[in-house]
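Mind looking over this structure? Questions follow.
A single protein chain has been omitted; all remaining protein chains appear in their positions.
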Amino acid sequence: MKKVKASLVACAFGLTAVLAGCGGGSQQSGGTNQSPANASAPASTSASAPASSKPVEIDFWYALGGRNGEIIQEMVKKFNDSQKDIVVKASYQGSYYENHSKVLAAVSAGNQPDVTMVEVGSIGAFADAKVLEELEPYTNGAEKKYIPGLLGNSYWKDKLYAIPFNRSTPLLYLNRDMLKAAGLDPEGPKTWEELRQYAKTLTKKEGDKTATYGFSTAIDIWFYEALVFQSGGSILTEDNKALAINSEAGKAPIEFWTSMLKEGIMKAPPGEKYNAWDVAKQDFLNGQVGMIFTSTGDLRGLKENAKFDVGAAFMPANKSYGAPTGGANLVILAKSSDEEKKAAWEFINWMTDTAQTVPFSLESGYMPVTTEAVESAEMKAAYEKEPNFQVAVKQLEYASPRPMVPGYKELQEVIMTEIQRAVLGQATVDEALQKADEKGQKLLKK
Amino acid sequence: MGTVGRRAWKTIEWILLIGVGLVFVFPFLWMFITAFKTMPEVYQFPPSWWPNSWQFENFRIAWSSGPFLTYVWNSLIVALGTLVLQFLIGVPAAYSFARYRFKGRNMLFGLSLIALMIPSQVIFLPVYVQMSHWGLVDTLWALILPFGASAFGIFLLRQAFMQVPDEVIEAARLDNASEWKIMWTIMVPLAKPVLVTFGLFSFIYHWNDYFWPLIMTNSDTVRTLPIGISMLKAAEGGKQWNVIMAGNMILVFPILIVFFFAQRHIINAFVYQSK
Partner (left out) sequence: MQKAMAASDGMLLQKQARRGHHQVWLERMRPYLYIAPALTFFFLFFLFPIGYVIYLSFFDWSLLNLEEMDWVGLDNFSELLAESDFHQVLGNSFIYTVSTVFLGILISFFLALWLNRSARVYGIIQAAVFSPHIISLVSIAMLWMWLMDPQYGLLNALLEMVGLPGYTWLADPKSSLMSLVLVSIWKGVGYNTIVFIAGLQSIPKDIYEAAELDHSPWWRTLTRLTIPMLSPTLFFLLVINTVSSFQVFDTIYVMTQGGPVNSTNMLVFYIYEQGMDFYNGGAASAASVILLVVVGILTLLHFRLMGKRVHYQ
C-alpha cells in the first residue's frame, strides 16, 4: 500500500522535473536580464560568457505562413550556416495580429523575442510603448541603402526603429484571360470609372445567381486607406491628432463600394480580417471573380496556383493613383541584452541586404527593400521576364506610409466596423462615416 | 392500434432515430471525408461525397506545420500534471472535510464550493496579470497551477469518503495506523470509482482546453495541441480545409475511438457531476 503513495510522490516529482525542463529551459535563449522568476532559470546565459566562445542565441518571431513562411525559415538557416557567432531561432506566430499580441504579452511577462516583424501600421504603438530599440546607434548610416519610400513607417518621433523587410502595396490583380475574352484591355482599368465599367462587363448572371463577379475585395482598412489616398485625402490629419475621414475623400470609397455592391457587380467576401482576403483570393483562383485587390506578397502564390494568365496592375486612380505601403518591418526589442541586440542587428542587416532581398522578393512578390536591389542586373532581368513583379515597386511613386499612431489597431477596427455597416446596408454611408468619426475621435483623444 | 399501424410507427421511429444519430455523427464523417480530398475537390460546389483519391499527404502537411510532437507532449504533461496536482491537493482536503469535525468546517467548505461557480473565463484577466508578475506567463506552470484545487474533485471525493463505513477506519486506528496512512492506503483505494470518474473528466477537459493555453502561452515550446491545430487556419491563398480537417482528425479521432470502446465509463463519468 505504501507503494501507491511512494509512486504517486515519485510521479509528482517526475512531472515537476519535466515541467521545469520544458517550461523554464527553453526560455533562456533570447531571454532577458530580468531577475529570473521563471521556475528553474539558471543564471542568464548572456551576462558573463565572452562573445567569442559560445554563439549568441536570439529568438526571431515571424508572422508569415505557408510558402512565404518556409522561405523565411530557409533564409534563417542560411544565416545560421553562414557564420558561427550567432544562432537565430525562428518561430512562426500566426498572422500579424496574433504575432503582435504575443510579442506585447511576452514583453510584459519578460520573455519576449529579440527580433520580430511588426506590421507597419503598428510601429508607432510599439515604439511609443518603449518596446523597441532605437536603431541608429547600430546602423551607423546603413539605413541609407533602403528605398526612401519604404522608410516612411520606420521612424517614430524622428528616431529610427524599424528596417523594411517584407514590404508590399496592395495591387489590382486581373484574370487576363477573362478580360481578353470579354473584349477588355488585358492591362486592366486605370480609373475608378473604368473599374466600374470592367466589373460590369465581366459580371455574368445565371438566372438569379451571379456566376461571375467582375470585382471583389475584402472590406479591409488597408484597401480603404488606399482608396482614400486615391481620392486625395488621408485617414488622419497631418499632426496625427484627429481623424480626417469625415470628408469627401473619406466618403468616396464607401460610396464607390456600396454602389458597386448594389449594382451586383462587386462581391464583398464574407469573413473577418484575413479570412475575407482568403475568400477573395480563392474566388479569383476559381475564376468566379475577374479582378481583386490583394497584397503584392500574394503574387507568387496566385501565379502558381492559377490556371489562367494573372496580371498585376496599379490600383485604379480616382483623383490620382495612390496606395498605402504595407507589410512588415524588422525590429529589435528593447529589453534584450546588449549582446543579443548587437546580434539582432547583424541578423536584420543580413536579412534585408541586397543579396537576400532580391531572391526573397522574386520568390514571394514582396518588394525588394534596397535601392541597390531594385537597380541590380538580376532584378532588372527578372522584371523583364515577369513584369508583374515590378508593379508594386513602380506604384511606390504614388504610395504613402500607413498611419501608425499608438492605438491605431483599435482605431482601424472601429472605423472598419462602421464602414462594414454601410456595406451591409445596416446604415447609410453618411451615418456610418459619422459614427466612425465620432468613435475614432474619442479614441484618439485618450 | 392494429399491428400494421404499430409497425408503421416503428419504422418511422427507426428512421427518426437514424436521423438523429446522423445529425450528430455525420459532421465527423464529413471531417473524415474532407481530410482526404485534394484542394480542387474541397473547393467544388456541389461538393463531392467521396474523395477521388486518398490524400494521406494532408496529414503529413498538417503534422509538419509545426512541432506537433512537442504539442502532444505538452498537452499530455498539462492534462496529467493537473490531474496529479488536483489529486495531491484534493485528497487531504476531501478527507478533512469528510471525516474531521473542526471549527469553520462548513463555512470553509462552502467557500470552496463558490469556486465551482467561477469558470476560468471570468477571472482570466487578473490571473494573467498575477502570472505576469510572477514570471510564469508562457510556461507550463501557468497552465497547471490555476487548476490545482478542483472544487469539483474535492466535492466528489468528500462524498466518496463520507460513504466509507466508520468501522473500517476505527479498526485501522486501533491498529495504530497514522491518519496519513489511513487516508492514502484505505480511503483512496475505496474511492477508486470516483477517482476514475474525476480523472476522466479532468483529463478530457484539460486535454481539450483551448482558451487557457491561448491566453497564457506564446512560444511553440509550451503550446498545446488545440492551439497547434488552430494555427492550421492561417495558411496562404485560400484556406486549406483539407489540411485543416486532417489536423483536426489527429486531435479528434483518437478520442472518438476511445469513446467508442469505453462509452459507458465515459458517459457515467460526466453524469456523476449531477448527483
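By letter and in written order, the chains are A and B; residue numbering begins at 1 in each of them.
Convention: a residue touches a chain if its C-beta (ideal position, glycine included) is under 8 Å from a C-beta of that chain, and two chains touch if they have at least 3 such contacts.
The structure displayed is predicted, hence computed values, not measured ones.
Taking the complete complex into account, B:173 is the one of B:7, B:60 or B:173 that touches the chain left out.
Between the chain not shown and the residues B:9, B:54 or B:270, the one that touches is B:270. Mapped onto chain B, the footprint of the missing chain covers residues 14, 17, 20-21, 23-25, 27-28, 30-31, 34, 42-47, 88-90, 92-93, 95-97, 99-102, 105, 108, 111-112, 114-115, 117-119, 121-130, 132-133, 145-149, 151, 154, 166, 169-170, 173-174, 179, 204, 207-211, 214-215, 226, 229-230, 233, 241, 244-245, 248, 251-252, 255-256, 259-260, 263, 266-267, 270-271, 273-275.
Where chain A meets the omitted chain, the residues involved are 97, 101, 104-105, 107-108, 129-131, 270-273, 279, 283, 407, 409-410, 413, 417, 420-421, 424, 426.
Assume only the chains that are shown with their structure count from here on.
Our note on geometry: chain A versus chain B, Cα centroid distance of 36 Å, whole angstroms.
Looking at the complex, you find that chain B touches chain A at residues 43, 66, 73-74, 77, 80-81, 84-85, 87-88, 131-132, 134-141, 144, 181, 184-185, 188-189, 218-222, 231, 234-239.
In the complex of the two chains, the chain A residues touching chain B come out as 1-2, 4-5, 8, 11-12, 15, 18-19, 22-24, 26-27, 34, 36-39, 65-68, 91-95, 98, 102, 105-106, 108-111, 274-275, 278-279, 281-282, 285-286, 298, 301-302, 305.
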